[in-house]
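We show some of the complex, not the whole, and keep each chain where it was.
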C-alpha cells in the first residue's frame, strides 16, 4: 500500500501511522518527497483492510498495490477452474451453451423449448421461476410450481438446469429439485445470498450487476469462495451506460480482463446484454471470439407470447442459426463446443 | 401506448394486434403513415403491461404514454405525503436531518455521536448493524448485538432510528427494537425485501440503486405501496458514472424530478453521494436548496477510528458547522427545520 | 411524430398546434385519451425539425417515429457502401486491417512499423501528426514534418494512410500529401470540421465520441454526407463508463446496431477501446465476429519508447500473432480479409 500524506502532516502523526502499520506486522518505509511525503508499506497489505487509512484527516490517498480479492485470483490458482454442472464441464478449453426461456411458463413451453435447444447443441438449460421485475405489476414467475416443471424437463431432456435464487430460503427448494443456482444482476451485491450459496457446493452462476465494476464482481465471487464453495461461474450481462439504442451495454472488454485476473470460468449473456433479438447472434459470436467459456441465451418456443423478455428471446429456428454461425467461430479460437 | 409497426407489416398481423388490444378493453386507433403505420391505444394502457408488444416481430417500438407506476404518482395523490417516524414528521414543509455513524460499533460510540448530533439539531438517528460490504474481508456489522445498542441509544437520546435491513428475516428483529427500515442501494431491486416491508407499516427509507433510473426507484417504491405500506421515504445517494474524483455522482437533478412525479418525501445522503468528508457540507446545502425534504449525514465521534466509511464521516464539530451553514439555506427556500 | 399533451390543455392551444402541423404539409390526427390527449402526425415528420415541440409549455413529450438522419440510413440506401481508400476497398464483404503507430515519430519508426504490418497483412496505414492530448505538456505530434514522413512511407510501402485532422486548415495539407482523413473522438461533434470534410471527396474515418450515442454518430456522419461526400467510414473506439479496469468501454454492441441502421462501413479500434496491449487481440477478434468491416490497430516498432499510447500499442511480433488469430475468425463469419 502506498500512503500519500497531505503537505504539512506533523511528525507525531506520521510516527503514529508508522506504528499502526508495524503493529499489523508490516514494514513501513518513509519516503520524503519535495511536495508530499509517502509511506510505502511492505508485506501483504490485505492485513490493513480493517484500517481505514482514507478516513484519516492527514492522508491524501492510500492506494493498494495488491488486489483486494485472493481466492478468485489467478495469482493464487494459475490454472483454469473447470466446474461440473450435472456432468457438463464448464471452463477449461470447453465452450458451453446454456439456453432456455427467461421464465418457466408451462410444461409444454419448457419441453418444446428444451428439446429444440438440446437438438441444436445446447447442453445446459435455463429457466426462471422466481423473477425480479422492475414493475410489481409484471409477471413475477411461477414460483415453486415452476421449479417442479423445470426439474422434470431438465431430467427428461438430460439438460442440467440453472434457475435464479433471490433469497436464502429459496436455496433448499432449488437444490432439492436438482438445479444449479443463478444469482441475478440485481442481487450481485446481496451479501447474505452470496454467503449462503458459499456454504453449499451447488454450482453458482453469478451475474455482474448493472453498476458493478469488474473488481466488484470478483469480490462478490470472493464472498462465495471464502465460505467454501469453489464452483462459481462468472457471467457478463451488460452494464448501464448512456447508450439507449441497446437495453444495456454488453461489456465484452470484461472477458479478457476477467480471464487474466481470475481462474474462474466466464460466460456471456448476450440476450440481456444487448436486449434485442436480432442483435443477439453477433454478440454471441463476439463473446466466443473474445475468449468467453460459454454463452447463456434466451430462447422461447414462441417469443411473441413470452410472459417476460420476449423482445430479446430467440425463436428455436433463430437459435439453430446462431449455433450454426457459432461453431466455426468457436473452432477458430481453438475451443471445443461441449 | 403508441405502437409503431415495421414497414410491410401484413393486414392480418395488424388485425390480430388490434384484436388483442380490444380484448383488454382498450380502444386501438389505426394511423396509416407514409413510411410507418402506427396503432395508438386509448384508455389506461397499464392494462397492457402483461403483453410484451416489444417482443412482437412486426413491432418496431411500443412507447407508453403513461407512467408505469400508479400509487406513488403525484397525479393520483397530488398532496405531499408526510410520514411519521417515531413522532418526527418527514415531508411537507419540514426539513429533517438524520445523522449518525455508518456502523454501530459500541454503546459509547453511539451515545457520544447521537448526543452530539441531537444537540446540533438532528432529529433522527442512523446506524447500520447489518453491513453489505464490497469485500468479504471488511467489517460486516455487529448484527443483533448492534441492534440492541442502537435501540437503547435511540430511546435514551429520544431519537427515532433507521437501520438497514438486508433480508426478510431481519424485519421482525428490527421492528421489535423499534427502529425504522432502511433499504440500501444494493438492495433497491430486491423485490422480495420490497414486498416484505410493503406488508408492514414501519416507515421505510428506500435508497436509489447505483444504476437505477428515477423511474426504477419509483417502481421499487410502488412495490412497497402496492402491498399496503404507504410510509416510504425516497433517498438519493449517488449513481455510478465515469467521474472518479468523487465516490459516486450525487444526482441532485433527481430532487426536482422526484418532487414533481411523486408525493413521497425525498431526502438526500450527501455522505455516500460524494464520499469525501470535506465535500459533504456543500452537497448538503445544495440538497436543501434543490428542494429535498431532508438529509441523511454520516457522523462519527472519531472518524479516523471508524470501522467503515470513515473517510466520508463528519466529526461532531464538523456536523455542528454543517448545521450552522444549513439553517439559513433551509430558511431561504421557505422550509422549516424540524 | 407522436405529441402527448399535458392534462388540461385548452382547445385553443390544441387547435393552434394542429394548425402549425398542417402548415408544414403534414396531417395531424387527434386522439382523445382517458388521461392524456395525443396528436399523431402523419407524413415525413422531419419537416417538423425546425419546430421545438418540446419547448411548448402544454406538450408533455414529442416522440419522433422516424430517425433524425436520412442519407446515412439503410432505409434510403439498402446496399452496403464500399469505399475506395487509395485502391483498397473498405466495406462490403471485405474485412480490412488498418495498422500503424499512434504518432508519426521518425522516418525509421514509420518505415519499420509499416513494413512489418504490411508483411503481416495490414493494407492501410495509420499515423497521427496532429495529436490532441489531454495534457498540454504531453507530446503534440510532429505536425507538417510528420505529414511528409507519413506520405513518403505510405508511398514506399504501398499503404494508403489515414491521419487525424483537427481543423479546417489541416485539410489541404493532408490532401496534398495524399492521405485520407481521420476525425477523432474529441472532434466528432466539431460541426465545422464535419461540414468541411463533407465538401471534399477524400475518404473520412469518423470516430465515435466518448459520450456520443449511436444516433449522435450517425448524425455526425449525416453532416458529411449532406454536404456531398459519401466516403465515410464509421469507427467504434470505446465510450466513457464507470468501469476503470479498461481505458474506455469498447462498445461492440454498436456493430450490429450500426450495420442495421446504416449502409456505411463500420470498423473498430480495439487499441483505444480497451487501452491495454495484452487485451487488444481478443477485442479485435470479437470485433470481427460481431460483424465489423475491419479493425484499426496501434502498432509501434518499439512500444516502450513510443511518445504516445505505448501502453496499448502492439509490438510487430504481437501484431503478427493477432493476424494469425484473426484470419480463421474472419473466415468463420464468411468475410474476406483484403
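Residue numbering begins at 1 within each chain, and the chains themselves are lettered A, B and C in the order written.
Criterion: a contact is a pair of C-beta atoms (placed from the backbone, for glycine too) under 8 Å apart; a residue touches a chain by one contact, two chains touch by 3 or more.
Worth saying up front: this structure is predicted, and the values here are computed from it rather than measured.
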{"item": "Subunit count for the whole complex, all chains sharing one sequence, 3 displayed", "value": "4"}
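The rule we apply is simple: only the chains that are shown with their structure count from here on.
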{"item": "Cα-superposition angle relating the copies chain C and chain B, to nearest 5°", "value": "180"}
{"item": "Chain ID, smallest distance between chain and overall C-alpha centroids", "value": "A"}
{"item": "Euclidean distance of C-alpha centroids - chain A vs chain B, Å", "value": "26"}
{"item": "Whole-Å separation of chain centres (CA-atom averages), chain B against chain C", "value": "39"}
{"item": "Between chain A and chain C, centroid-to-centroid distance (C-alpha), Å", "value": "31"}
{"item": "Where chain C touches two or more other chains at once, by residue number", "value": "241-242, 244"}
{"item": "Complex contacts: residues of chain C adjacent to chain A", "value": "211, 213-215, 239, 241-246, 249-257, 260, 273-274, 278-279, 282-283, 285-291, 325, 328-329, 331-333"}
{"item": "List of chain B residues in touch with chain C within their complex", "value": "2, 4, 7, 29, 31-36, 38, 40, 42-44, 63, 65-66, 75, 240-242, 244"}
{"item": "Touching residues (chain side chain B, partner chain A) in the complex", "value": "46, 49-50, 52, 54-57, 68-69, 132-140, 166-169, 186-187, 189-192, 194-195, 209-211, 216, 219, 222-223, 226, 239-240, 277, 303-304, 306-313"}
